[in-house]
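What follows is one structure encoded as structure tokens, with my remarks underneath.
One protein chain is absent from this view; the other protein chains keep their places.
As written, the chains take the letters A and B, and residue 1 is the first residue of each chain.
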Amino acid sequence: MRDDRTPLCAALWLARLTALLLLLLPPHAAAQGFAGLGQGGEGFALPAPDPVFDFPADHGAHPDYRIEWWYLTASLKDAEGTRYGIQWTLFRSALSPGGPQVWMGHFGITTPDAHYSGEKLARGGIGQAGVVPDPFEAWIDDWALAGPDLDRLSLRAATGEAGYALALTATGPLVFHGADGFSVKSASGQASYYYSQPFYEVAGRLTLPSGPVEVTGRGWLDREWSSQPLEGDQEGWDWFSLHLEDGHRLMAFQLRGGTPYTYASWIEPDGTLTPYAGDALTLEPLATSEVAGREVPTRWRLTLPAQDVDLEVSAVNPGSWQATLFPYWEGPVTATGSHAATGYLEMTGYE
Amino acid sequence: MLLSVTDVEKSFASADGPVPVLRGVSFELAAGRTLALTGESGSGKSTLLHLVAGLDAPDAGRIIVEGQDLGAMEDAGRAALRRHKVGLVFQQFNLIPSLSVGDNLSFHARLAGRADPARQADLAERLGLAPHLAKYPEQLSGGQQQRVAIGRVLAARPRLILADEPTGNLDEETGEKVLTVMLDLVAESGAGFLMVTHSARLAGRLDDRLHLRGGRIA
Partner (left out) sequence: MIRSAAQALWSHWRRHPLQLLTLAVGLALATGLWTGVQAINAQARLSYDQAAATLGQDRLPRLEGDLTLADFAAARRAGWEVSPVIEDRLPGTGLTLYGIDPFTLPPTPGGVAPDLSDPDLLRAFLAGEVVFAAAATLPRLPDDLPPGRLLEGLAPGLVMADLTAAQAILGTGALTRLLVAGGPAAPEALAETLGATLLRPEGDGDIARLTDSFHLNLTAFGLLAFVVGLFIVHATIGLAFEQRRTLFRTLRALGLPQRTLGWLLAGELAVFTLISGALGVLLGYAVAAALLPGVAATLSGLYGAGVQGSLTLSQVWWLSGFGMAALGMAVAGGTSLRNLATLPILAPAMPRAWARAQRRTVRRQGWAGLALIAVSGAIAALGEGLISGFATLGALLLGAALLLPPVLVGVLDLGSALAKGAVAQWLWADTRQQVPGLSLALMALLLALAANIGVGTMVGSFRATFEGWLDQRLASELYVTASDEAQADEIRAFLAPRADAILPIVSAEAELAGTPGEVYGVADHPTYRDNWPLLEAQPGVWDRLAAGEGVLVNEQLARRESLWPGATLDLAETGPLPVLGVYSDYGNPRGQAILGLGAFDAAYPDAPRLRLAVRIDPARADALADAVARRFDLPPDRVVPQATIKAYSLDVFEQTFAVTAALNVLTLGVAGFALWASLTTLGTMRLPQIAPVWALGLTRAHLALADLGRAVALGLLTALVAVPVGIALAWVLLAVVNVQAFGWRLPLLPDPGGWAALGGWTLVAAALAAALPALRLWRMPPSEMVKVFAHER
């Protein structure tokens, strides 16, 4: 399977990560940071074609690469059918080849009428944060995603306001984006390693200011690492991960600004992945909400005619604002139309 | 001779250089005599009086009071002269506002070392000030204030009494009364009396008259 678009997604993530790492930069300086991403890779290990992943070792950290993350989202509901969403991310960044490693954790809980966020920072190499593959554990301070292997995980994290303790069980295989997890972006050779586990069944408890809530739902873990960020004039992106009722999974995104770009991964219930690029995917904002002083689209029309997909995707809570140092929109969504679906939406770059 | 003034000259500094006020004045005054010094405004009569009183020193000429030459005196000598030999009555009374009428009355005499309570009481009586001794000057009428000034001078028994328009600030009737009592008391004391006035009528009540014009005796 040939896929030369996935790296764009990787590049997006890279851009996002790096932007997040430029914690205190004012916006214009952050833009310069984006522009500077293209030059960054010297001295770091570079992804190579035809990867042979070595699991569970590759679930762990790859400090020779510049950036890496473990990115978990889950769309949940309680016994009454109330919708919730959680996000937990661990980022790793090497500030220079062989140099200091910095870890960053992000935390999010969304309810229909509230959103709680949190973040943590740590230096690498001292055990305050890190990832070990076997048995699997990814942690920063007392936030941890851990289990005997990647198929059976428990997630525990809390801020002063809210927290969660969840069990995740994979009901399908890992899926590998691009060419078996190697994603070439362009002729100049920029690429990343990228795979996901989109088949988690999730159950557990959210601790909210109003009290504990038992929830169940579906989760999605992204794993990606690379050293070469994109050269981008993108303003931002809109990213969807959807669990369709019929067992399919759909990942879709668009880059806004510069040369607009759309991409989708159609994932069969057995893990077979079909990439779609070009005009195959359309994304159309239907309504916006005012969040943190800006207009953000919170209802979308998503079509992928090649798979007869035509959805209207709505935010569970339009105010899913991650008020972290580099703020962005990230929250659970539901979809209706050709399929019923639940999932997650992330949007950046709305000023 | 009680007072002898010879060729006295005095000029004052001004922006355009010295302005001569007295250009050579000479006259004499004997004890027991009264002399009126008249003249227009600016004729120098007040200046002459101030020089005779030892308040200021002449630029040239001699002023001799009871044999003492004022021109040869230092500040302290002239002050002693004022204290002991000369008495001054001014147009604005020039009482000491911080002292009571009684204290004002005795002030000069005590300075001169001649305080005499009996004489003071007598003076107060004759000047009609007896009921006002505990008051302060600003509580008195103009005529009363001038009576205090006259009493102050006479209580000190000076040899030479100088008055500068003593009734100038008073209405005619009051002025007349004040002048009468002053002249009576001066006559009793036997002192020499020199009065500056611009009024020919008042001047007429004194023994002798001198008229100043342009800084010279006319």
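What we mean here is this: a contact is a pair of C-beta atoms (placed from the backbone, for glycine too) under 8 Å apart; a residue touches a chain by one contact, two chains touch by 3 or more.
Keep in mind that what you see is a predicted model, and the values were worked out from it rather than measured.
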**Request:** Specify the shown partners of the omitted chain in the complete complex.
**Result:** A, B
**Complete:** Among B:Gln91, B:Thr167 or B:Thr197, contact with the omitted chain is made only by B:Gln91
**Omitted-chain contact residue, chosen from B:Ala31, B:Ala60 or B:Leu111** = B:Leu111
**Asked** Of A:Leu121, A:Ala165 or A:Ala277, which residue touches the hidden chain?
**Response** A:Leu121
**Fill in**
The missing chain sits against subunit B at residues 12, 46, 50, 53, 55-57, 75-76, 79-84, 88, 90-92, 94-99, 103, 106-108, 110-112, 136-138, 152, 164
**Request:** Provide the residue numbers of subunit A that touch the chain removed from this figure.
**Result:** 21-25, 29, 33, 95-96, 99-100, 102, 121-123, 125-128, 139, 141-142, 144
